[in-house]
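What follows is a set of notes on a single structure, which appears directly below.
Missing here is one protein chain; the remaining ones are kept as they sit in the complex.
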Amino acid sequence: MTVTTWHRVKFFDTDTMGVVHHSNYIRWFETGRVEFLRELGLTLTEFMDDGILFPIVEVAAKFHAPAKFDDELEIVTTAEALTRAKMKFNYVIRRRGEQKILAEGTSTNVFTCDGKICRLPEKFFTRLERGLQ
Amino acid sequence: MTVTTWHRVKFFDTDTMGVVHHSNYIRWFETGRVEFLRELGLTLTEFMDDGILFPIVEVAAKFHAPAKFDDELEIVTTAEALTRAKMKFNYVIRRRGEQKILAEGTSTNVFTCDGKICRLPEKFFTRLERGLQ
Amino acid sequence: MTVTTWHRVKFFDTDTMGVVHHSNYIRWFETGRVEFLRELGLTLTEFMDDGILFPIVEVAAKFHAPAKFDDELEIVTTAEALTRAKMKFNYVIRRRGEQKILAEGTSTNVFTCDGKICRLPEKFFTRLERGLQ
Partner (left out) sequence: MTVTTWHRVKFFDTDTMGVVHHSNYIRWFETGRVEFLRELGLTLTEFMDDGILFPIVEVAAKFHAPAKFDDELEIVTTAEALTRAKMKFNYVIRRRGEQKILAEGTSTNVFTCDGKICRLPEKFFTRLERGLQ
């Protein structure tokens, strides 16, 4: 499953170099992840209601070309791997309608139950699993 | 009581205009407020441990001149008013060692106990009161 | 003219209190302002190409109730006043589909030409003027 979402670059996303500050792509990866889960019918709120959180333990990103103020960005999110202990997502960011990749990266999260690392309960696992197909 | 704290402007604080994005001054007002309370021997954590929060209900700011990347800013915080229901702070931001005011403003917060607006318990009130002298 | 735009609250928009950090509403006022101008056929990029900038000289906001993660917010922007020297906008933020106002405020900007305060050139003034009707 691949989920696409969009972000219009804001003035406060840019820096003195006149381009998007690189840290913001890491934030937009999260936007992609949240929309990916929503597409599976899952919201972080629902996980949190069961005491389950998704702390990110690893991120990596490559920045190929800069986005600028007012660019409309397309964030394409794919689930790369899922076990009961962790989940890995892949992200590709382009300017809407262009082929050139501006930024790409991955994130890995573990699952915690009431603050401790745990094995993801079955009911969530089966739903997340559909995202890998 | 007047409390001074400092912030070195970061690249991610600036925008495409080559200056600090105005929303950041509102954040630095908070930095000033937290340091003001610390000077009184109070930390937000201590309030939170008692279920007391400080939600901001009003802010206002004037921006006179822009700060830039790597500027060292001086944030001067004064308590303007305190009742058991609310507190008002005043902030002035300058470049370190300069007289010219770059930004100034105020914030007003109420007090909440376990999520509801409440009258601030005596033990905190008497300590905050010292900040008005 | 009134222009409505939307923002889905991100995880990074929230803080330890479990609600949106108040400084973000100031950022979303800007989002409203940019969309208001776009509705008039104006982009900040177009102004910048003519060396014209819109530095904010004053903001004020009242926060009535907190927004939370994943809330879909509606940002309603109105132009309150326009002269050749300044422009004032008004903003109201609600949860989509609700009447209750979460936050509201105003911003005032001046116009600068090549870095100096200036009187807004006619071609831009007449277009902005349409926004007050």
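Each chain carries a letter (A, B and C) given by its place in the written order, and its residues are counted from 1.
Quick note on the criterion: contacts are C-beta pairs under 8 Å (C-beta built on N, C-alpha and C of every residue); 3 or more make two chains touch, one makes a residue touch a chain.
Quick caveat: nothing in here was measured; it's all calculated off a predicted structure.
Enquirer: Name every shown chain in contact with the chain that has been left out of the document.
Expert: A, B, C
Enquirer: Pick from A:L40, A:L53 or A:C113: which residue touches the chain that isn't shown?
Expert: Considering all chains, including the one not shown, the answer is A:L53.
Enquirer: Among B:D50, B:D70, B:E98 or B:E129, exactly one should touch the missing chain; which is it?
Expert: Per the contact definition at the top, the residue touching the missing chain is B:D70.
Enquirer: What chain A residues would touch the chain not displayed?
Expert: Interface residues of chain A facing the absent chain: 16-17, 19, 21-24, 26-27, 30, 48, 53, 55-64, 66.
Enquirer: Of the residues in chain B, which ones touch the absent chain?
Expert: Touching the chain left out of view, chain B contributes residues 10-12, 27, 30-31, 34, 43-45, 69-70.
Enquirer: Identify the residues of chain C touching the omitted chain, counting contacts across the whole complex.
Expert: 11-12, 14-19, 21, 23, 68-69
As a working rule, only the chains that are shown with their structure count from here on.
Enquirer: Can you check whether chain B and chain C touch via the same residue numbers (shared by over half) or via different ones?
Expert: At the contact between chain B and chain C, which are copies of one sequence, the residues are largely the same (over half shared).
Enquirer: Which chain has its Cα centroid closest to the overall Cα centroid?
Expert: Chain C is the most central one.
Enquirer: Among the chains, which one keeps its Cα centre farthest from the Cα centre of chain B?
Expert: The chain farthest from chain B, judged by C-alpha centres, is A.
Enquirer: Cα centroid separation between chain A and chain C, in whole Å?
Expert: Chain A and chain C have C-alpha centres separated by 27 Å.
Enquirer: Residues of chain C touching 2+ other chains?
Expert: 27, 30
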